[in-house]
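With one protein chain held back, the other chains of the complex are shown just where they sit.
Let's look at subunit A:
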Amino acid sequence: MPPKEPTLTRPLRRSFVKGLLGSTSFWMVSGHSHWAEALAQEAQKPYQPTFFTPEEYRFVEAATERLFPQDQHGPGARGLGVAEFIDRQMESPYGHGDNWYMSAPFVQGPANLGYQLPFVPRDLYQKGIAGLEAYTRQQHGKSFADLRAPAQEQILTALEGGSVSLGDIPGRVFFEQLRTNTMEGAFADPLYGGNKGLGGWLMLGFPGARADFMDWVNQDGEAYPFGPISISGETA
């Protein structure tokens, strides 16, 4: 299991290893077929969630794919590893609400005064998924992940619109949490488990960690010519 969070100053060990795998020296010593196979095998091994239960994970995979579906524009959440990203985030300081002010009392007020629930992201997912699964079973007699796309879309639309309540948490709050984390997983550096193959960045024409545009400040409306590169040196 790779470490969950990079330290402040060093990249993830996993990314460091990946970087090595891609380097010329390793390539020459071990030969092309070996490392390519190793990488391919690693990619094929399904990710084992550590925070979500298998059932919860199935929900996250299905719901995020609906929010960010595979289509003519490119890969969807499933192909990009968004559920893995979210699972890993739940184990990070963020999942524990490390920089949220969480002192009582928790008083509810107008929406524009911001989030006022006593729950951190981990709680929101556990309660939100349980609530939405109960709602889905009651409405359709099965689990969210087993519904067809149109039915899933209908449920998510209701959730977004605020007409579904999930026990302790308003449906809309859970929807926004899920939507935000989905977009993060699609577009964050692959260091965090999402944006697999830099597929999110390729769709947008975003060059990732290049961060040097001295020669490209103004090309009079031409597209930037280079593809993306990640922090670990992965290219697409």
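Here is the rule we go by: a residue touches a chain if its C-beta (ideal position, glycine included) is under 8 Å from a C-beta of that chain, and two chains touch if they have at least 3 such contacts; residues count from 1.
Rule of thumb we're sticking to: contacts and distances are computed from a predicted model.
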*Among "L-serine ammonia-lyase", "Quaternary amine transport ATP-binding protein", "Gluconate 2-dehydrogenase" or "cytochrome-c oxidase", go ahead and choose the protein name stored in UniProt for the chain not displayed.*
"Gluconate 2-dehydrogenase"
_Hidden partner chain, residues of subunit A it touches_ = 6, 8-11, 66-69, 71-74, 94, 97-103, 105, 107, 109-116, 153, 156, 160, 179-180, 182-184, 186-189, 191-192, 200-201, 203-209, 211-214, 216-224, 231
